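Right, I'll just put the structure down here and ask away after.
With one protein chain held back, the other chains of the complex are shown just where they sit.
When the chains are written out, they are named A and B in that same order, and each has its own residue count from 1.
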Amino acid sequence: MLKFDFVYLLEQIPKLVPYLDITFLVLILTLFFGTILGFILAAWKLGIRPILSKLAYAFTTAMRCTPSIVLLFLVYYGLPALASIFAFDLNDLSKLFFVVTAFSLSFGNVMSEIIRSSYLAVEKGQYEAAVSVGLTRFDAFRRIILPQAAVVALPNIINSILTLLKEGSLAYTIGLIDVMGKANLLIAMNYEAHALETLLALSFIYWSISIIIEKANELLEQRLSKGRTFVKTV
Amino acid sequence: MQTLDLHFMWEAFFIALSGAPITLLITVVALLISIPVGFFFSLIRLNGTPILDQLCRIYISFVRGTPLIIQIFLIYNVMPILLERFLRSTHSTLSVFDVNPIWYAFVVFSLYTIAILTEVFRSALKTVQKSQLEAAHSVGLSTCAAYRRIIIPQALVTALPNLCNATTNLIKNTSLCYALSLREITLRAKVAANPGYNYIEAYIDIFLVYLLICSLVEYGFKKYEKKLKAYQCLSA
Partner (left out) sequence: MLEVREIRKAFGNQEVLSGISFSIEKGDVAVILGPSGSGKTTLLRCLEFFEQADSGEVLFDDIDVDLRNVTKEQIKAIRQKTAFVFQNYNLFNNKTALENVLEGLVIGRKIPKKEAEAIAKEALDKVGLSDKYAYYPSQLSGGQQQRVGIARAIALSPEIIFFDEPTSALDPELIGEVLATMKKIAKEGTTMLVVTHEMSFAQDVANKIIFMDGGSIVEEGTPRQIFTEPKEERTRQFLKRMLPEYTYYI
């Protein structure tokens, strides 16, 4: 137990990497559903119906105070029970479903705040100008507001994706076998014998992905900061 | 299963709440350690001190680039080994198994929060213009006095919302202490739910307790921020 086996660590990496597909599947599905939810919530918050906006803000407050793991279990236990009231049986559904649902809720909440603040960051005059030249409300949003707001939002979005990637590792707790789940299985199979090596291998995998995402973020920010001045002068 | 067991829920709420002191203890200890260390690290990062800056960067990159749960597992695996060696070398009669897991929690969450706060302080200090330091020098303040009286108070105002975020995140993250078998909010309620399989009720309780604590913390920060922001009350 005391001896550290570097070769063993290296051997673990190829055993873990194939399970990244599940990790990324969770990530991509969550991004997709979370973004949709984010747009809906942001529209509610910015909209004129007080009930919907109160509801959306209450949701944000609740999510901000909920640990990911608690949310995950609430969904895992709560959703089937809720569905059974309406005579749906969700118990046989894949664990992936619950993981994606739980993380979509929290990611959607984060997205809604990002969308809202970047929308507000774009001057109101931009919308008025767009409408004044005959664009519809939807076109004004799609062609004028969205491109500008995206510039403001992108660094934050990438940051949130990074957080999502890391929080996603908790999916193992309900038994999803992604890269983290596989590492746990490997550790258990060896009766915890080489736990440290396996954990380090696992953290290097996560670390590498994070570094790649962060570098992409830096590049993007450089590109966009040029765009920013461009937007300003126009 | 169709309806919630309200009686259990009522009781389990207080069981969950009884774990709050441990959660808060970890939070406070981690903050007390990471605020000064994080500040020191942020100065290293801002000054670009050779070697130390690189080490800080790697450290921060690792902590921010890997899931906290893995960091917890790592510490849980490494610390006992190191401790055992230390105890053996000092011929102590203590065994590693006597060590309360809360010590591991202190270590993990301090290491984690230091990395977060270093970045918080770094960006906050960057918002205070260099000319404020020059002005302080011009009226005869030493660099140290300038930081203490001019720069830090201003940086604190911009850092506060992030500091609040870091604190609530820290509180939420202590829910991962189940991995250390530490009986805090989550684990207590979960254990209480085991016999009757009342997991939904238990997790609703846990949710409520975190909601309560985090809301209080946020409220406190908002109040403090308002007080600090006095000088910006009528921003030009």
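Note that in this section a contact is a pair of C-beta atoms (placed from the backbone, for glycine too) under 8 Å apart; a residue touches a chain by one contact, two chains touch by 3 or more.
In this text the structure is predicted, and so the values were computed from the model without any measurement.
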item: Where the missing chain makes contact, among the chains that are shown; value: B
item: Touch criterion as defined above, residue of B:H7, B:R57, B:R85 or B:H137 at the omitted chain; value: B:H137
item: Sole residue of B:V28, B:L94, B:A145 or B:L216 that reaches the chain not shown, by the stated touch rule; value: B:A145
item: Footprint left on chain B by the chain that the document does not show; value: 129, 131-132, 134-141, 145, 149-150, 153-154, 157, 230-236
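By definition in this document, only the chains that are shown with their structure count from here on.
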item: For chain A paired with chain B, centre-to-centre distance based on mean C-alpha positions, whole Å; value: 22
item: Chain B to chain A touching residues, read off their complex; value: 1-2, 61-62, 64-71, 73-74, 77-78, 81, 168, 172-173, 175-176, 178, 186, 199-200, 203-204, 206-207, 210-211, 213-215
item: Residues of chain A touching chain B in the complex; value: 1-2, 61-62, 64-71, 73-74, 77-78, 81, 84-85, 162, 166-170, 180, 195-196, 199-200, 202-203, 206-207, 209-211, 214
